[in-house]
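Starting off with a structure, shown below.
Left out: one protein chain. Kept in place: all the others.
Naming follows writing order (A, B and C), and every chain is counted from residue 1.
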Amino acid sequence: MIRRIVATALAVTTTVGLTACGSNSSSEGSTDAVVIGASMMLSGQTNLETIRDGYQWAVDEANAAGGIDVGGAKRKVTLKILDNRGDTNTMVQQVRSLALQDKAAALLGSCCQQNIDMSAQADSLKTPLVMGALPIELRPDGKGYVWDSFQSLVDGAGGFFQVAATAGTNKKILLITNNDSQGKSTADLYKGLAGKAGFTVAVSTDAPAGTTDYSDAIGKAKAAGAEVVIASMTPPDCFAMWKQMKALAYTPKLAIGLQCAQTPGWASLGAVGAGTLVQMSWIRTSGLPKADEVVSKYSAKYPNDNDLSSVALGYHEATILLAAITKAGSTDHEKVNAAIGQTDLSSALGKVSFAGGKSATPSFVGQWNADGTITQVWPKQGASALKSLSGLA
Amino acid sequence: MSGQLAVRDLHKRFGGVQALGGVDLLVAPGEAVAVIGPNGAGKSTLLKTIAGGHRPDRGEVWLGPDRLDRLPPHRITRSGVALAHQVPRPFPQLTVRDNVRVAAMARGHGATVEQVLTLCELDTKADRPAASLAVLDLKRLEVARALATDPTVLMLDEVAAGLAGRELDEAIALIRRIHATGRSLLLVEHIERVVREIVGRVLVLDWGKPIAEGTPDEIARDNRVREVYLGDGSATTSSRRPAPPPASEPLLAVHGLTAGYGDLVALRDVSLDVRPGEIVAVLGANGAGKSTLCGSIMGAVRVRGGSVRVGGTEITTAPPYRRAGLGMAYCPEGRRVFAELTVRENLQLGAPLRLAPQQLRERLAEVYDIFPVLAERGAQLAGTLSGGQQQMLAVGRALMSRPRLLICDEISLGLAPVAVDTLYRALTQINDRGVAILLVEQNVHRCLALADRACVLSRGRLSYAGPAADLLHDDRLDEAYFGTSDDHETTT
Amino acid sequence: MSADVLVAGLLSGGLYALIGLGISLVFGVLKVMNLMHGELVLGGAYLAALLVGSAGFDPLVALPFAMLGVALIAYPLQRYLLTGLLRANGSAPMVATFGLSLVAQAALQAAFGTDPRALSAPYAQAGFTVLGVRVQAVYAISFALTVVLCGVTHLVLSRTRAGSAVRAAAADPTTASMLGINVGRVYALTLAGSAALAAAAGVMTGVAQSFTPSAGLPLLLTGFAVMALAGIGSVGGVLLGGITLGLLQSLSTAYFGGGWRNFVVYTVFFLALSFRPTGLFRRVAHA
Partner (left out) sequence: MTGRKDATTAGAALLVAAVVGLAVAPGLEPGVQDLGTTLLVYLTVAQAWNILAGFAGQVSLGAAAFVATGAYTAGLALAHTSIGWAAAVALAGAIAGLIAAMLAVPLLRLRGDYFTIGTLAASIAVQALLTNWNWAGGASGLTLPIDRIPAGTTLLRLAVVVAAAAMGLTAYVRYSAFGLRLGALRDNEPAAAGLGVAVYGHRFATWVGSSVLTGMAGAVVAYQYVAVSPSGVASVNWSLDAVLMALVGGAGSLIGPVLGTTIVYYGLTRMLEDFQVLSLLVEGTLLVLIVRFAPAGVLALLTRAARPLRRAATLPAAGTEPA
């Protein structure tokens, strides 16, 4: 009897009490390190250690210079990065604990669909979030705490159609996307632009992430005689699709793999992947600021341009944030947020100037070579000539 | 609390077995009636069918004006018929009181939980989880739960089985107290004393059919009933070779064996030997410990004390599969053939797995020689065989390991006389080839006609061991089966 | 809808059947829902990846080694851990296999990293045309492999004495042990056999698609879906169940669009499970 009362009381106190101890010491003194938080996929289906390296590079640079100047005092920067394994629940909980318990001055974004869920958290927690790796059109309008500096889908699509126009195909398109928001907006965008560019979408279909059998779409495309493939899907899926296109003897003349061809795993397709186009926000021939430094610092670890572009992206985002904190002269969320809005700098992905929380960086179209390297084919400056889609021939 | 329980022309068939073949029974308000009969006679099936656990194929069950045989079990319970099972089925994680409370909720009136607990002498243990109870208390709980549903008719399925001495006295006293509350009782019971001291009328079932009805005394004098229990001695008269010399080393030596399940000690301090070529019968009523003895020898029951040696090897704690390789083969009660496997596959399973195909064929031929019908049915699924054929298969399967000792547990159970004849002829044949047999039986006369020596188990203890022939004229047999002598032995 | 799609559905159904075969075998014999089956499949893929990567084996050459390797890992798990839990009531063995699946994920992640991998082979992207229908070679190979492995499993279970020992242990372990059958070992061998079949499925999945350490759950669910469609205890049923699942996926993609594929598949799986006779069976009191 008494035991039960004690047990009940004990359990309740543990719940309340333990939480209290967990958060004892993070009161904000002005000489403490500035905490920047990020929850990202470092294991599970996707591994973003490239972006993490970019973040870390920027922070290490700042700390090597004695820290960043916050209201006249030099303060070190602590980058707290948690691995959420790609699980949305874990991500939300981690972001909340970073903001509320670790008192992060601001957050850095991660990738893709997770950025959308994270945006809602940033608005709800009133904590600034600088993100990329999600085309800027896809970010929902929020409450003003989310800042997106990345390439634009529209620019990339425009570039693709410019390239496609020179490829000598029959202008019929197989459009296949994931059925998530990125897939759907991509589909809508490409459908709209295709008409203007003189192409027709002969087959349009969607597939959930995790699909392994694309014979329906491939069969329809063959029947329709589509020579251009636009595929937008998350990484492992498109490997299966490319193998299947090859096996089912579907021979388009031009193919772009949005999202999926952007991962270095593409190289594991070997020859089948050769000639596929890929949209990029950075490439070593781009002439962007710091491009040579990215290559010299990281090409030993990441030989592939896709990985290097992620490093550049991470560096880019972190630089924007650190500059804003200095500019705000404070780690106060509102002040930092306001300062990000007035960002005027040029970093690894190019010039940043936010309008409506978004700042488009340049887009590039690359083409995979059989040896696992990528060659820029658009825009003209720095570009090589378009080669044939040898992998699926 | 009134209403007569009326069972009319009840039929129930399980697969090929007619478990109930037209049972009629009336239990008047307040009356106590016992149902007896040999193993497999359909007694438990009768109670379960009345309680709604089985749905009858034909016939009706009425309690007063209510027809019960089409109701689901919980509705039958609420109508006023409760069953206490032979094997207690407590809710192990609930306390004793909660076990009884669950039952008391079935009907919103009548005896309270505390009254039932007191009546069944469980009041001091009411807060213990049921899983912690000893066997007598588990049986009390089983009765208490049935009682707590406030039944008009309380059915007790061998609730005294496995009890002895003071425990038995207490069980009888409990049943009398319950009867004194004015309820009708329907008992299935093997212990003669229980029947004699409690009920006024006895119904005898055999093969699912009533064969006699009357007062306990009338039934005890009925020759047909004696025959049903002891088997008829007519079929086999001993034409056997003389018994082997007793000097040889025993194949099987059981010494001081004590074994049981949970709190129940089913076997106490039992010793027996089987020598090469010998046939030893083990007799005893239901619940006397015969199957526990087999289980202990084969490793299916945990041994508490004593030892089991086979051919000089100590095997008391060896896992079952090791024992099979020691020249000992087991033909379990209830046949337990693998119904989904063919006859031939069943037989092959009896032989060691690594046996060369040639030897396997030889052994198959030997078994087919004894049971030609198995050869004809080799490709048939064992489940499609008749009961007698399944029993032959079970014996044949055991022979496939070429044992020096064959242990047969109740091989004549539930079989037609002609099938029993065939089996016993086969046993003689097997024994003639030098295989010793430990024959556990309830069919006394047939068994004794075949055996060299016999043992009688009575409530877990050895009450006789000696030449088989002497036993036929010994009172101890009657005592073991019918409990005619005084039952007040003491236990510790 | 074209014949190509139907054939592709049918052939990918072969791979599903191979995933379901092992799960069904374990459930039939041990009466345990093996929640680490997906990781056993992945284990086969990763072992093959080691051999393909380091020794330069063709995946089909690596396949028997992967089967053996995963079986060797599974055997002691059943022998020394899971069999002991079978007598405990309720869901203990199932929960234990779930725990093991988490441990396996962690081990795979630590050993191989998280990047998606694929097994490269010349037939991974090859195809051929039969009667005007274009067929993907790797699915044709995996379908043939499934038919062979289903056949072998069926023959082992129905024609060999070891197979009858397995069926006997499944039907009545007590009696089987008294006939000299080491039931503990039979159980362990059953899981090992199931693991070997899973590994074979893993190698073919690895060639046809790709895999990561956390890809076990969808594979597991595929296996369950096959088992629910097939009914338990029949090897032929598993093959049909797999084919049904493959066709179901193709048809729902063709008729409702790719997005609805999972919904249709899992709804059918769920309903098949619920209205199957085994599910309808209510145990009546007998004791």
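Note that a contact is a pair of C-beta atoms (placed from the backbone, for glycine too) under 8 Å apart; a residue touches a chain by one contact, two chains touch by 3 or more.
Small disclaimer: the values here were computed from a predicted structure and weren't measured.
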(request) Sort by label and list the shown chains the missing chain touches. (result) A, B, C
(message) Can you say which of A:D83, A:E137, A:D213 or A:D237 touches the chain missing from this structure?
(response) A:D83
(request) Write down which of C:L50, C:L68, C:L85 or C:V147 is the residue touching the left-out chain. (result) C:L85
(request) Specify the residue from the set C:A3, C:A110 or C:V148 that touches the hidden chain. (result) C:A110
(request) Just the residue numbers, please: which parts of chain B touch the chain that's not shown? (result) 51-53, 72-74, 77-78, 82-83, 85, 89-94, 98-99, 101-103, 105-107, 127-129, 131-132, 145-146, 149
(message) By the contact criterion defined above, which parts of chain A meet the unshown chain? Give residue numbers in ascending order.
(response) 1, 3-5, 7-9, 11-12, 14-16, 18-20, 22-23, 26, 42-43, 82-83, 85, 87-90, 92-94, 96-97, 100-101, 103, 113, 116-117, 119-121, 123-124, 140, 142-143, 178-184, 208-209
(request) Could you please point out the chain C residues that touch the chain left off the display? (result) 27, 31-33, 81, 84-85, 87-96, 98-107, 109-110, 217, 221, 224-225, 228, 259-260, 262-263, 266-267, 269-271, 273-275, 278-280, 282-287
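Everything below uses one rule, namely that only the chains that are shown with their structure count from here on.
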(message) Going by the touch rule set out above, what shape does the chain contact graph take here: line, ring, star, complete or other?
(response) line
(request) Find the geometric centre of each of chain B and chain C from their Cα atoms only, then give the gap between the two centres in Å, rounded to an integer. (result) 43
(message) Distance between chain A and chain C based on Cα centroids, please, to the nearest Å.
(response) 35
(message) Help me check something: in the complex, which residues belonging to chain B touch chain C?
(response) 48, 51, 53-54, 73, 85-87, 89, 298-300, 319-321, 323-325, 330, 332, 336, 338-341, 345-346, 348-350, 352-353, 397, 401
(request) Report the residues of chain C in contact with chain B in the complex, numbered from low to high. (result) 161-162, 164-165, 167-168, 171-172, 174-183, 284-287
(message) Quick check: in the complex, which residue numbers of chain C touch chain A?
(response) 1-2, 4-5, 8-9, 12, 109, 113-118, 120, 124-127, 129, 134, 136-138, 208-212, 214-215, 218, 246, 249-250, 253-254, 257-259, 261-262
